[in-house]
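Sending over a structure as structure tokens; questions will come in a sec.
Right after this comes chain A.
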Amino acid sequence: SSDDGDGGDGGSGDQPYTIGLSNGFVGSEWRTQMVDGLEEAFAEYEAEGVVDELVVESADTDVNGQIQQIRNLINRGVDAIIVNPNSETALDAVFREATGQGIEVFAIDQAVTSEDVTNVVIDQAEWARISADWLAGQVGQGGNVVVVNGIAGHPANEMRWGAAEQVFTDAGVNVLTVADGNWDQATGQQVMTNLLATYPDVDGVWTQDGMAEGVFRAVDAAGRLDRITISGEARVGFMRLWNDARATGFQSIGVVNPPGGAVSALHMAVNVLDGREFASGTIDGNTVHVPIPYTVDETTFDQYWGEAGSESDAYSLDGSLTRDEAADFFE
Partner candidate 1 sequence: MTGAAAGLVDRVRGVQLSGLATVAMLVVAVAVNSALQPNFWDSYALTSNFATFVPLVAIAVGQTIVVLSGGLDLSLGAQVTLASVVAVQVVDGSLDRFPLAVAAALGVGLACGALNGLVVALLRLQPIVATFATSFVFSGLALVVLPTPGGSVPFEITTAYRDSVLGVPVALLLIVALALVWLVLRRHRVLRHVYAVGGDADAAYASLVPVARTRVWAYVLGGLFAALSALAILANTGSGDPFVGNELTLASVAAVVIGGTALAGGRGGAGGSVLGAIVLALVTNIIFFADVPTDYRQLVNGAVIILALALAGIPALQKRRPSA
Partner candidate 2 sequence: MSTPLLEMSGVRKRYGGVQALDGAELTAVRGEVHALLGPNGSGKSTLDKTLAGTVVPDAGTIRIDGAEARIGGPRDAHALGVAAVYQQLSIVGDLTVTQNVVLGLEPARRFGFLDQRAARDRAGAALERFTAAFAGRLPLDRPASALGPGERQIVEVAKALARRPRILVLDEATASLHKEQVDVLFDVVRELRADGVLVLFTSHRLDEVFALCDRATVLRNGRTAGTVELAATDEDELVRLMVGDAPHQAPRAARAGAAGAGSAAEGPVSSPAATLEVRGLTTDRLRDVSFTVRSGEVLGLGGLQGQGQSELLLALFGGAHVGAGEAVLDGRPLPLSSPVKAARAGVALVPGDRGRQGMFAVRPIQENLSLASMHRRATARLALRGAAERGAATAMVERLRIKIGSLADPVSTLSGGNQQKVVIGKWLLDRPRVVLLDDPTKGVDVAAKEEIYAIVRGLADDGAVVILNSSDNRELTELSDRVLVVFEGTVVEELDAEAISERRLISSALRLGPGETL
């Protein structure tokens, strides 16, 4: 491996590269899928001799712990770090330490503010807009929706909700209340149950990923599935419920939030380490928006359910850039 500082721009391409992954939360299947997918893609590169080692730092920890993770990766002499950050801002200083040692850093899932880092993420606002648009269309102008969000103050939550709220305002949809379900299915279910009891005339629920299944069960338990529209998610557990309810005319939408973002980032990292530059227009500041792979809706449901239906409930429908697609981001 090479730990001589050769900076982002002058990548000398002395393969094989060592790649580090820092993941500060393991209490979710999505993250597991992310790590597993990365390991698979890495194995291909490894077979080709492009990379030699993937150092995985993955544990439940806080910002301080993640700083320690990244410092450990730096001390391990990696060439690039792919990080799913626990904070949008609080890792900035340690990122500077990394780039100071000539390490390329890529943030996935959640963009960070540091300019030393290349964000390889989907556009969370866009992601939220798609389902909010759909829901607004379903309930129509003057319709009443309640919202089950993730964790207040969490950047992705704020970004998503900011975009969705705008959609609802523009469409003249009334947002009755916003509650937090901690991105947790059981909490989502309990919160929704409470909301249903106190808001008798709800037409729709907008929720984020991880909680749609709980929201569905709450609405179903209240026997109001026929009157309340739910914005769903592209996970097998929810899609199974969706599939069963389709017979009664239930409709929903699931926008893919791909764990495979890590794979896309790996492709980018190899390109950058090889010394290639991002093409103009593909990068906005320091953020590369990878496209949202696809959306599951009434028209595409059968196709995707056929592909993923045998996976476990926690499986998220996935997608990542191919190597060629990733290469198109570069000059």
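As a selection rule, all candidates are chains of the complex that A comes from, given by their letters.
Keep this in mind: a contact is a pair of C-beta atoms (placed from the backbone, for glycine too) under 8 Å apart; a residue touches a chain by one contact, two chains touch by 3 or more; residues count from 1.
Keep in mind it's a predicted model, so treat the numbers as computed, not measured.
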Chain A is shown by itself; which of 1 or 2 touches it in the complex? 1
Which residues of chain A touch candidate 1 once you look at their complex with the stated criterion? 26, 35, 56-65, 67-69, 71-72, 74-77, 86-94, 96-97, 101, 113, 152-155, 158
